[in-house]
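Each chain you see keeps its place in the complex, though not every chain is here.
We just call them A, B and C in the order they show up, numbering each chain from 1.
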């Protein structure tokens, strides 16, 4: 896990800067006294999946939060269609769905309600049956009307995943998306991402299990453990 | 989209209606505690009534507000709200509006009843009602700044109390002042106008400050 | 007759159904009779005029409010200690009746206070203690309402009810510790040697009516509770997988 390709490798080699939708340049992240990574560059074009891997604490969550604009990078910037995401503000939010370690599911509400409200908040009117259908797709049929606090850990995760289906966003940013999911659900998520990507979407995913995924549209970014030099060098594998 | 924010919080409140009711009861109980601690002399009670009711409203508002944000913070939904494609300012206004509707309006409505227990006269009750109606949104708005700042920051507690309470104090002074004025037979309108000015001010600036605080807390 | 058998909610359900009329009908009759005596036969009070007649509702309601709290705590305790579901259900059903009576005594007391004391409310020990009693009831009801699993709701309610019962005597005796202006007012009326026998009769009749009513309504409510919960366990046994969640 600690082996890593040359520092500062640019992924956009085969694309001109303008056909990349999302682009990160020279990102560096410092948490407390630790430099988690620096000189991190990548760019995503429609129809690609970027899987971020790396040992615990290597900065995957931090990277994803930086990409969403929830955290400011120490150095570098993230650009969406050429514009810095800070300058885009809320307009950038229109383009992606983020799923973090925490599910973002209200325990008091049923899965249907959770889904409809999230959709509503992002500007989409979702009917009850539409929500139920998405929930059935993630394997929660029969549990749509159960308040989320009664759901098991994995069911709660599935309930959060349903957002991906109803959101209709171009970019999916998924942190540790397979945690707590059973084998059937893992497969379901893989198919979901595959469908999304092959339909021209983009996804950035962190997991500790490797995704079972058809190659080609598939990039891997490996964050190394902290190095003695203090600056980890992220490597990008295709 | 704005209406979804309000709708969401109203729905949550409906699910937790016991909670809403208990904010109301909290208010009533806190108010009732004072006569118990102070003794039953009617004259004395009447003179502390405005202060008591207003302090109780302040506390009830602070408690319920705090809950609104920290619940969302802990289950990750606040993060999601931050990432919705609309100005965070609006999100904040929506949440505060819902909180006010759910937790403070019932309190404003019941306050005259509580006032009767303290032997206030009908026109004093009216002033109490009006002052709370104008004053409680200010409490919600200002309180939201504090609630947002305290979210992640463990050390932020005192800082926020220091920051927010001085801002609460004018509301308390003008609010209780209006009622006090009526009791002693002075025209309460000066206080009411000042309260209204505070409301306008806080409507403009507080959501903005809260939004900034939220971004900082979630970083 | 095997009484033990009726400790099971399902067996108690039909029994309760049969018992209700036996309490409800006498309750209605006594209520009408009591009101008739109280409002038409009992003489007008020479000090208070007609206003005193509120007493016929106020006093029984106040007594019921206090007594039902103790009874509720007793049932809740039994239900908790012996895992007797029926007793817990009785506690839940009594709580609402008790709260209602307490509220009634507060309301009628206030109504009475206006003409006699010239004010709706004073922070007199007795009035305050009644208010606290209402808070205790509301606390119990809210706690149970906030918990979705019936078993947990029963037990949590029991803890609260039992702890709260310690408060009842303290509240009651605080009348002595906390001398107040308006306590005399209540004592004076009862202490009057000339309380007419018809007044007493009316009050006792209405008290009996309240008792019977409480029993009847508690039985009716417990039937609803049994229905709600047993239906759910029936579903469990049938085990259909497409269950809707029911609160």
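The working rule: contacts are C-beta pairs under 8 Å (C-beta built on N, C-alpha and C of every residue); 3 or more make two chains touch, one makes a residue touch a chain.
Because the structure is a prediction, the values reported are computed rather than measured.
Student: Per chain type, how many copies make up the whole complex in this structure file?
Tutor: Stoichiometry of the whole assembly: A x2, B x2, C x1.
Heads up, the rule we're going with is that only the chains that are shown with their structure count from here on.
Student: Which chain is the middle one, judged by CA centres?
Tutor: Given all protein C-alpha atoms shown, the central chain works out to be B.
Student: Using mean Cα positions as chain centres, tell me which chain lies farthest from chain B.
Tutor: A
Student: Could you tell me which pair, A-B or B-C, is linked by more C-beta pairs in contact?
Tutor: Between the two chain pairs, A-B has more contacting C-beta pairs.
Student: From the mean C-alpha coordinate of chain A to that of chain C, what's the distance rounded to whole Å?
Tutor: It comes to 57 Å between the two C-alpha centres.
Student: CA centre of chain B versus CA centre of chain C: separation in Å?
Tutor: 35
Student: Starting from the mean Cα coordinates of chain A and chain B, work out the distance between those two points in Å.
Tutor: Comparing mean C-alpha positions, chain B is 38 Å from chain A.
Student: Check each residue of chain A and list the ones that touch at least two other chains.
Tutor: 147
Student: Among the residues of chain B, which are close enough to touch at least two other chains?
Tutor: Within chain B, residues 16 contact more than one other chain.
Student: Spell out the residues on chain A that touch chain B in their complex, using ranges where they run on.
Tutor: Against chain B, the touching part of chain A is residues 68-72, 89-91, 93-94, 96, 98, 100-109, 113, 117-118, 120-123, 147.
Student: Would you mind writing out the residues of chain B in touch with chain A in their complex?
Tutor: My answer: residues 1, 4-5, 7-8, 11-12, 15-16, 75-77, 79-88, 218-219.
Student: Which residues of chain B touch chain C in their complex?
Tutor: Touching chain C from chain B are residues 16, 18-19, 21-22, 25, 29, 32, 35-36, 39-40, 42, 45, 116-117, 119.
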